[in-house]
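Shown here: the complex without one of its protein chains, the others still in place.
Chain IDs A and B follow the sequence of writing; residue 1 opens each chain.
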Amino acid sequence: MKRFAIRMLWSIGLVLAVIFLNFSLIHLAPGDPATVIAGESGAGDPAVIEQIRADYGLDRSFVAQLASYVVRVAQGDLGDSFFFNQSVVSLIWARLWPTILLVATALIFAIVVGVLVGIFTARRPESRLSHSATILALAGYSMPVFWTGLMLVILFASVFKVLPISGMRDVQFDGGLLASWVDIGEHLILPAFTLGFLFLAQYSRLARASMLEVLQSDFVRTARSKGLSERVVVYKHALRNAVIPVVTVAGLQFGTMLSGAILVETVFNWPGLGRLAFDAVLRRDAPVLLGVLLVSTLLVIVVNLLTDVVYRIIDPRIRVGSAAA
Amino acid sequence: MFFRNKAAVAGLFLLLGVILMTFLGPYVYDEDPKDIVARPLKGPGTEDVPGLGTDYLGRDVLAGVVNGGLTSLRVAAIAAALIVMIGVTIGAVSGFYGGVIDNALMRFTEVFQVLPALLFAMVVVALFGPSPWKVSIAIGLVLWPQLARLTRAEFLRLKNMEFVKAAQAIGSSDLRIIMRVILPNALPPLIVATTLVMGGAILLEAGLAFLGLGDANEVSWGLMIGQNRTNFITSWWTVTFPGLAIFVTVLSFSLIGDGLQDAFNPKLRGR
Partner (left out) sequence: MSQPVRPIAAGPRRRSRLLFTIIAVLSALALFATACGSDAADTATEVLSDTVTSDNTATSDEAAEPEATEPAAEDTDSDQAVDTGLNEEELEDLGSDDANVAAVDSGPVAGGTLVIGSTQIPRHLNGTVQSGLATAVPGTQLNASPLLFDENFNPQPYLAESWVVADDGLSVTLNLVEGAVFHDGMPITSEDVAFSVITARDNHPFKTMFAPVTDVATPDPQTAVINLSQSHPAILLAMSPGLLPIIPKHIFDDGQDMATHPRNTEDFVGSGPFKLVEYEAGTIIRMEKFDDFFIPERPYLDEIIIEINSDPTAIVLGLENGTTHVSTTMGSAANILRLQDNPDVVVTAEGHEAIGQVQWLEFNVADPILSDQAVRQAIAYAIDREFLADVIDQGTTFPATTGIVASSPFHNAASEAYDVDLDAARTLLADAGYADGDISLTIDYIPPQQAPYAEYVVQALEEIGITTELNVSPDFPTWAERVAKGEHQMTINNVWNWGDPVIGVHRTYLSSNRVGAIWTNNTGYENAEVDALLDKAAQEFDRDARIEIYGEFQDIVNEDVPIYFLTTPPFWQAYNPAVQNPSVGIWGLMSPMHEVWLAQQ
């Protein structure tokens, strides 16, 4: 428990460090935020610019601005967008769950399929299929994910017109809650697959490696010699060993997945944080940028913590199992 | 052992092919990728149109592919060099000294590690400009933590070994021990990691160029895809070929890295 508390404290410190880094970066950048805020209406009028500076506190020192930002963040206020007429929090909130939905689905897909493929190829490590799986795996994470996405769009827009290739919902949708979920699910298939495919390759190799490791271990040899059926051996014990590193790595890669999600969201017009971030970059909408960086970093930290916890829970069982060999 | 791995050898050949194309290609296929040579968006095989078709401006796609590698490789190489320099240094110091230094450096590493890579790189390039150097720096900033972690892990593992203790016993300086004793032994996983980092840097550069955050004065594969993206559904060749080029290049690095990894850790092959 104490460990956990310490980790929490570290995490808060980490968040503060991230805020500092991002804030400094944006502050250091050339260009005048006041001009950005003014848009084109007041940009020529020095009085308007001065007013904006005063309103947004842009005339204060860097430290003062940073301090006031941190204080506001602690109160849950991430400021207002320079472009949209609303608070950053409301913008992020609207886009948050589509991204989480996308990433979670992709993760589950990648883990489940990855582990299955990994197990299969581990049992027949020298087969041609196994080698092909390896090559495919390598191909999977060598392909730029935006390219994969574009190819899928072409495929499903021109050839197999069975899945929607854009958006999260049918705009004219007019059904009940359940039907609504089905609609979202339909739209989710392609983007989640594209994102998951990237990592699937990776997880299958991880699972395979772990499986190989375990299948040769003393423990499994003992179990086999005791006459336990192959299936029990594989699916009860080796499986657990295969899944652990996959789940752990997946958790640690959450940040990478978020990066990939930016791409996938834009190719498939998925209304998530990734698209919001990119729009903000295009418009130098600093508060939104800071907000998205902060929220995504928070997500990564939380997931890391969770992964750690999960790993500790699952791991002792393995230790017990191996020691018994 | 590396050479027995067919995939790895294939990767080596691929990489050689890419390098040849990048450095010799422009002399063999002597077209200027920025010249407007024909009407825009004409597909491969159309009359009066060069081999792989033309892009949205009427430029030669093949020339673009042949010349685009140089930018991507150059940016990626510089980025990789930065990553290795920063990552290995921090990782080595952290792993070797341990304690407070280790703690502090790891916390610092964590700050960069939790930032989603592409997002942060996007912000840096958008704020400071897309010149090749700045793109390299941005990429370097987001990818170094993993290399630092790896180096640290290796150093942690190795620093208690006999030969290190022996070196300390004879009074070698810390720097000497780090550089001459431990680092060479830590090289195998680091080399593997570096090849993968190169692949990663190429993808990141392509992605940024695709976003419009690249130097438009240079030809680059990512830029080609980005510029032609609106037309890809009618003019697939403008997007497919540059994409293939990126894919093949990164794949070659992946295959090589994989092969090296196999060579250093035979157990993975599951004998």
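The criterion applied here is as follows: a contact is a pair of C-beta atoms (placed from the backbone, for glycine too) under 8 Å apart; a residue touches a chain by one contact, two chains touch by 3 or more.
A quick note: this is a predicted structure, and the numbers were derived from the prediction, not measured.
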Check the options B:Thr71, B:Ser220 or B:Ser235 and report the residue that touches the missing chain.
B:Ser235
May I ask which residue of B:Ala7, B:Ala63, B:Leu196 or B:Ala245 touches the chain that does not appear here?
B:Leu196
Answer key for A:Thr121, A:Thr134, A:Thr256 or A:Ser296 versus the chain not shown reads A:Thr256
Contact with the hidden chain (one of A:Thr121, A:Thr134, A:Ser210 or A:Ser296)
A:Ser210
Identify the residues of chain B touching the omitted chain, counting contacts across the whole complex.
34-36, 39-41, 56-58, 117-118, 121-122, 125-127, 129-130, 139, 142-143, 146-147, 149-150, 153, 157-158, 161, 163, 184-185, 187-189, 192-193, 196-197, 199-204, 206-207, 210-217, 222, 226-235, 246, 250, 254, 257, 261, 264-265, 267-268
Touching residues of chain A against the unshown chain: what are they?
31-32, 35-36, 39-45, 80, 83-86, 91, 94, 140-147, 149, 153, 157, 161, 165-167, 170-172, 198-199, 202, 205-206, 209-210, 213-214, 217-219, 241, 245, 248-249, 252-253, 256-257, 259-260, 262-263, 265-267, 269, 271, 275-276, 278-279, 281-284, 318-319, 322
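The definition used in the following text is that only the chains that are shown with their structure count from here on.
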Whole-Å distance, C-alpha centre of chain A to that of chain B, is 21
In the complex of these two chains, what residues of chain B are touching chain A?
7, 107, 110-111, 113-120, 122-124, 126-129, 199, 203, 206-207, 210-211, 222, 225, 229, 232-233, 236, 239-240, 243, 246-247, 250-251, 253-255, 258, 267-270
Can you name the residues of chain A that touch chain B in the complex?
10, 13-14, 17-18, 21-22, 25-26, 28-31, 122, 125-126, 131, 134-135, 138-139, 141-144, 146-147, 150-151, 153-154, 157-158, 208-209, 212-213, 216, 255-256, 258-260, 262-263, 274, 277-278, 281-282, 284, 289, 292-293, 296-297, 300-301, 304
